[in-house]
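Following this message is one structure expressed as structure tokens.
Only a single protein chain was left out; the remaining protein chains are all shown in position.
Moving on to chain A:
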Amino acid sequence: MSELAIDRQIDRSKMQVSDEVAIEINNMNKWYGSFHVLRDINLTVNQGERIVIAGPSGSGKSTLIRCLNALEEHQQGTIMVDGTELSNDLKNIDKIRSEVGMVFQHFNLFPHLTILENCTLAPIWVRKTPKKEAEERAMHFLEKVKIPEQADKYPGQLSGGQQQRVAIARSLCMMPRIMLFDEPTSALDPEMIKEVLDTMIELAEEGMTMLCVTHEMGFARQVANRVIFMDAGQIVEQNEPEEFFNNPQSERTKLFLSQILGH
């Protein structure tokens, strides 16, 4: 795994971690059938934190963040997002989903809608925003991810990096308080990874609460305030990035870091 150089100064003035709790996970367990995929997860995320979750494939890191907006169901323990508990109550789930943005590995844009329609759909139907206002907001965020000129095209006409930036803009249009990233750069060509990371960094600079499952260790080092290492469905180690990379404690973490950074 490469460590992509981030060749820009990162403005940390707004990267403030507040005391307000954004996500609280207590003794959470999840099974796929009889397979125990997440084991006794405890995690508290404060407003403004930038957390990178790393780990080998199959370690449950994607499943963990997918539990946070109920794309996956957990069987034991509690998850509180922005003060609302994730239960089977569909109203709670829809409320949380509209507050939590999610960016997927494969973008999951809607191919039958234009870029602009992708961005305005949820605000119009879920938030009942008037169409004109939703479009203005969509253009604002498309400008932010630097592709306003593509607004009338369809996702299939854009490059992977552009599609992922649209996906980020689409999430932002719902004005989320928390953003989840599920391997946002894993399906991209090296040339396009940088443009997506730049967008994510800008988001961090504005103080967004972010949870990122990613293999981009450069991003973890320079943007995250906390790195969580998972293996076999549990949190093995978490620390500030400097400490995590330079002075890993567990043997499993050392092995993982030596494999992804070692050459």
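Note that in this section a residue touches a chain if its C-beta (ideal position, glycine included) is under 8 Å from a C-beta of that chain, and two chains touch if they have at least 3 such contacts; residues count from 1.
As a convention for this text, contacts and distances are computed from a predicted model.
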Listed names "peptidoglycan glycosyltransferase", "Serine/threonine protein phosphatase", "Inner membrane amino-acid ABC transporter permease protein YhdY" or "Transketolase", with the criterion being the UniProt name of the chain not displayed: "Inner membrane amino-acid ABC transporter permease protein YhdY"
Candidate in contact with the missing chain, chosen from A:V21, A:M80, A:L121 or A:M139: A:L121
Option touching the unshown chain, where A:N29, A:S98 or A:N239 are the choices: A:S98
Of A:N27, A:S87 or A:Q157, the one touching the omitted chain in the full complex: A:Q157
Where the unshown chain meets chain A, residue by residue: 69-71, 90, 94-95, 97-98, 100-102, 104, 106-112, 121-122, 125-126, 154-157, 170-171, 174
